[in-house]
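In this view, the complex is presented without one of its protein chains, the others remaining in place.
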Amino acid sequence: MPLLQIENLMAYYGPIRALNDISLTIEDGEIVCLLGGNASGKSTTMKTILGIVRPASGSVRFGGERIDRLPTQAIVMRGISLVPEARRLFGRMTVRENLALGAYARRHAPAAEADADYDRIFSLFPRVKERLDQYAGTLSGGEQQMVAIGRALMARPRLLLMDEPSMGLAPVFVDQVFDIIRAINQQGTTILVVEQNAAVALSIAHRGYVLRNGRVVHTDTAAALLASDEIRRAYLGDEE
Amino acid sequence: MTFADILAILPQQLVFGITLGTAYGLIAIGYTMVYGVLFMINFAHGDVFMIGAYVGWALLGMLFASHVVPMHPMIVLPLLLVGAMVMTGAIGLLLERLAYRPLYQRGATRLGPLISAVGASIFLQNAVMLIAGAREKVYMTYSVFPRTWRFAVAGINVSVLVIVIASIALLMMLGLHWLVQRTWLGRSIRAVAEDREMAAVMGIDVWRVVALTFCIGSALGGAAGVLIGFYYTQINFYMGYAAGLKAFTAAVLGGIGNVRGAMLGGLILGIVESLAVTFINPAFKDVIAFVVLILVLMFRPGGILGEALPDWKRV
Partner (left out) sequence: MRKIAAIAAVLAAAWVLAVPVCAQDTIKIAAGAPLTGPLAKQGQEVANAVKLAVEEWNAKGGVLGKKIAVLEADDQGNPQVGVAAAEKVAADPAVMGSVWGITSVTCIPASEVLDRSNIVLITPGCTNPKVTDRGLKNVDRVCARDDFQAPAGAVWLIQDLKKKKIAVFDDGTTGPRGGADEFEKKAKALGATVLRYVIRAGDKDFRPILGTIPKDADAIYASIWAPDAALIVKQLPDVGLTVPVMGPDGQFEPVDYIQASGGAAEGNYVSFLVPDVKKVPAAQAFAKAFEAKYGPVSSYGPLAYEATNILLTAVQKVGKPDREAIRDAVRATKGYQGALGVSVTFNAKGDVDTQNIYIYQVKGPDFIQVKSLNLGS
C-alpha cells in the first residue's frame, strides 16, 4: 500500500481549474519530486493534500485512510508536515517558539521525546542552536530555511512536504539544503518536494512527476527524467 | 488656577487616572485579542463588558439579600468575578459561533462581520434592557467596601476600593500575559494571529483557538464590568457603548493586536482623561482623549507598541 495515494483529483480557485484529474502515489521511504512551470499545479497539489485547498472531486489517501475531507489540523496530526514556500516562520516569535509550535501535534508526548527531537535538529543544523532566543524574523534566509525544516521535523512526520526549498537561497546553500533533505530521507522520512530547480531536485529524488496546466503530463524515475530530452528542454533550461 | 494649585491636585488625579486606566486596559484586551486573530473589530465587546457588570450586580443583590456569606470583599469579589467571567465567556463563545463564524466560513469580506458585530451589540443591549429594565442599576459598593475604608497619604485620598480594582486588573493582565507567552494555548493564539494558514499546518485547530480567544477576551471584559460597576456604583444597559469606545481607543493607541499595547493604551487614556479634567475644560475630556489618539497615530501609525502593519492586515 502506498503511503500517499492521490486519485483523479480536481480542484478549483473560483472558476479557474487548478488541478485537472491528478493522480499520483508516493511509496514509504521515497523522495518524490513534482516538476512544472508556474501555475502548473504543483503548489496546489500540496495545499490539497494538506486540506488548505478543498478538492472538487477525487480522493487523497494517507496510509490507506481518506483524508481529503479532513480539516488541516487533523491531516497534520496524522503525520504530514510542510516546509512552506518562502519559509513562513512566525517572525514575531523566537526560534525556540517556532520549533515548539512545530511540535504542536505532539504536545502531549513525553518531554524526553521532545528533547530528542531538539537534539536531532541541532545535529542537523548546529546554527539553529545558537539562534534559539532570537526572533525568527531577524534570521537570514538560509537560517530561516533551517528553522522551517526543523519546525516541520519536530512533528516527527511520516511524510514531509517541501515547497520550493531552494527558492531565494544562495547557490552554496541550495546544495546544503538538498544534502540535508537526503539525510532526512535516509533517517526514514518520506518526502514530496516541489521544486523549480529541477536538476537539483531530480539529483536526490527517486521518482518525479511533471505537471502542466494542472495535469500530470509525464512520470518516471528521476534518472529517466534527467535523461529525457523533452524534460531537459522544458525544465532544465537546456537550449535546443 | 495657579501652578501650585495644579501641583496640589495632580497626585490625586493620577490615582483616579490609573484606576480607570487599568479597567480600560482590561476591556481593551478583548478588542485587541480578537483583532489579533481575526483582524476584525468586535463592536459587541463593549456590551459584553456591560453584561459582566449586570451579572455582578445581580449576584451582589442576591448575596446581599440571602445573607449566606458575609459581605467581605475577599468573599464577595471572587464570587462576582467568577460568575461574571463564566457568563461573559460563554457569551463570547456564542457571539463567535453565531454572529461571526458563519460569515467567515462562507468567505465574507471585512464589512459583513463588522455589520454583524453592530447588530450583535444592539441585540445584547436590548436583551439586557428587556430582562433587567431600563432604569439605572445601583451597585451596593459601600456594603462591600465601607465608606470608612479610605486613608490619606500626603493629602492624596486613597480608598481600598481603588487599590483593589487596580490590583485585580493588573493581576489579570499579568495572568493573561503569562497565558499568552507561556502556554500552548497562548502560543496557538499568537500563531493564529500571525499566520492562520501556517498555524493550521502546525496542527492547530484554528477555529477552536479563535473561539477561545473570544472567550478569554470576553471573560476579561466581564471582569472589568464588575470592577467598573463597583467603581462607578451605577450601571445601565447602554454603558457598553461609551466604555467600549474608550477601550477600543486604548487598544488602537497601544497598537491593536498587541496585548501589552492594550494595557499601556488603557493606562495612558485613563491618566490623560483625568489630567484633561484638571488642566482643560472637563467638557473636553473625550476630545482630549481622541486628540492624543490622533497625535500618536500621526507619528506611529501602528500605535505605541504596534508595528507597521503589512498591507494585507490593514483594515
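As written, the chain order gives the labels A and B, with residue 1 at the start of each chain.
Everything that follows uses one rule, which is that contacts are C-beta pairs under 8 Å (C-beta built on N, C-alpha and C of every residue); 3 or more make two chains touch, one makes a residue touch a chain.
Quick caveat: nothing in here was measured; it's all calculated off a predicted structure.
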What shown chains does the left-out chain touch? B
Of B:126, B:181 or B:234, which one is in contact with the hidden chain? B:234
Chain B residues touching the omitted chain (full complex): 1, 5, 9, 12-13, 16-17, 20, 135-136, 138, 140-143, 147, 150, 152, 157, 159, 162, 228, 231-236, 239, 242, 273-274, 277-278, 281-283, 285
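Keep this in mind: only the chains that are shown with their structure count from here on.
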What does chain B use to touch chain A in their complex? 184, 187-188, 190-191, 194-195, 197-206
Sort out for me which residues of chain A touch chain B in the complex. 50, 52, 71-73, 76-77, 81-82, 84, 88, 90-93, 97, 100-102, 104-105, 107, 151, 155
